[in-house]
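What you see is the complex with one protein chain gone and the rest in place.
Labels run A and B following the written order; every chain starts at residue 1.
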Amino acid sequence: MLRVTQVKNSLLDGASIAEELYSTPQDGDNFFESLEKPAKEPENLAPRNTFIRAGVVTTVRGSAYMEYGNTKVLAIVSPPKELIRASARRMNMGVLNCYVNFAAFATGELESVPERERLLSSMLTKAMEPVVCRTEFLNFQLDVRVLILDDDGCLLSTAINCCGVALVESGISTYDLITASTACIYRDHVFLNPSAKMEELLWKHRTGTGTSTGSDSKDNTSTKSVQEHGLIITASLDTFEQIAQCQQCGYLSPETYMKLMDYTLAINKSLRQLVKGVLTARVREQHELDLREKAESALEDQRLAEVIERLKLRGLDEFIQSNIKEDPYVKKQ
Amino acid sequence: MAYVALSDAEKTFILHGVEEDFRCDGRSRRDYRPMELETGLVSNASGSARLRLANTDILVGVKTEIEVPDPLTPEFGKLEFFVDCSANATPEFEGRGGSDLAQELVLSLQNAYESPLAFDYRTLCLIPGQQCWKLYIDILILECGGNLHDAVSLAAKAALFNTKLPRVTATLLDAGITDLIISDNPYDCTRIGIDTVPLLVTVCKIGDFCLVDPSAEEEVCSTVSMVVSVSMRNGEAFLSGTHLTGGGAMHRDTMRNCLQLGLSIGEHLDTLLAKMLRQEQERVGPKRPKTVGFLK
């Protein structure tokens, strides 16, 4: 049976490269069959293996890098710029713009990239708006740029997490830490943190049932049992238990919607602990650096004072005094 | 959204009105403003509708084209949205000023229509894997008076209802090539099922209360609103795409209330729209004797 739609391509030296074949709906079905299906009610509400690091890019002041499983994302906060377009509607607020870009090697399909970038940028901006204290930079626009290095699902939620860390790192006032996660339901199975393959399945084979059983699904709909499918991305601010963004796509009943949202909220909580740990460590690290720098500059000051003292003793005192007298303002006053 | 300058006093006034469940125009929090709906008024489009919701004026035209379906979804037709915020609506839209708003509307609509359960893409299929209809839903915003999401989705649904796809017969030629013959008779056409087509309901949070159909002034007062896309299927309401907008955040419980409000309103709205469309169709009959024109 075909497990994954990848075959090995042998090279001359015996090495092999994986190549993605043109996939058909049938392959999707097969892939789903081969998947390890989670329990109907997931119990382990944990995020994937995560790596976050603040301040990875030295040329920019606010940056963060995050690996969420295989999804790799880099976020950069550039300093606020003057608003170029006089958008009257936000006179008392700064403007936040997020831009998402895929690295050229991040994804296989190049055709849909511009559209996905636009969609992600717009959703990311909406998710980040509530968390930034936008009143603190009136008439300014803040640009946050996200570069996606590798895409293995949960793109938007990873981008939100990463941006949140980058914003805190850049020293922009935020009301809270923001964390986000994704959950989806497909053929009655709830998948937390769906992989790229899973998401693709959800979109491309969105019939819910395979094409061969297309007529069946029509019968199904008439007999009340609607096959729900959908994806939820929730970003939350936990201090005030606020939801910054809850984006849903697909077709869900309200009950399922709330259920999935609660799952994501639980994942957000554990992610938040992680982000907290990373940022606290970062603050301590920088604090120590600051102290060291201060000590060094104090030493330097002391050395200079000594030099001046020595010069004075050598009789250069007179020279320094004469220099001050030449100051044109002293005469005028 | 279009910007309306409001003083603090005016905002407080609106806020108090919402708290008292008696809004500036006399509505309660669950009421919509009066709506006018007309269909089939653009002669060059396959289907069209014009909706006026108080000051919000939307004109939707549906164009059709025959295309090759996506190989991954051979049984599905295609749908494409385009929103044009004309500079007539507000001077702000001049140049590229409306593009952000237009993009937001397009994304919400696309998201809501994404699921094949919400919009049956199979009805747009001609020959599986070879030919399908592609519908271009062009939305023109003529005037901006708040609550664009709702108005746009209502108008789009009405326009889809009005859309007539000419009957197509296929003849099989040699080597599996098919030839399509499109009927010349303008009354020989098929319709699109719109029962499950979603409606967007914007639930706006002002103060501690949620309300529907915010006017432009109320939109300025609100920090966050939730766009709920309601699709009715067998008398049950389903969600086909929701998101928050407006730059604020809300509590989980508030969100659930918003969702419930949106669902119940959406359900109600859907039945009303269906009723209205049926009436309109009966009144006008298969052929429209004379056009009234959309600017009465």
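The rule we apply is simple: a residue touches a chain if its C-beta (ideal position, glycine included) is under 8 Å from a C-beta of that chain, and two chains touch if they have at least 3 such contacts.
What we mean here is this: contacts and distances are computed from a predicted model.
Name of the non-displayed chain as stated in its UniProt record, restricted to "Exoribonuclease phosphorolytic domain-containing protein", "Nucleolar protein 6", "Exosome complex component CSL4" or "Ubiquitin-like protein ATG12": "Exosome complex component CSL4". Although it is left out of the displayed model, the omitted chain contacts the following shown chains in the full complex: A. Which of A:L83, A:L119 or A:A266 touches the hidden chain is settled by the complete complex: it is A:L83.
Contact residues of chain A toward the unshown chain are 61-62, 78-84, 86, 133, 137-140, 168-177, 237-240, 276, 279-280, 282-284, 286-287, 289-290, 320, 324, 327-329, 332.
To be clear about the criterion, only the chains that are shown with their structure count from here on.
Chain A and chain B have Cα centroids lying 32 Å from one another.
By the touch rule above, chain A contacts chain B in their complex via residues 22-25, 88-89, 93, 118-119, 122-123, 126, 129-131, 134, 204-208, 211, 214, 221-222, 224, 226-230, 237, 240-254, 257-258, 261, 265. Looking at the complex, you find that chain B touches chain A at residues 1-3, 5, 71-75, 92, 103-104, 107, 111, 114-118, 122, 224, 231, 233-234, 236-245, 247-252, 255-256, 259-260, 263.
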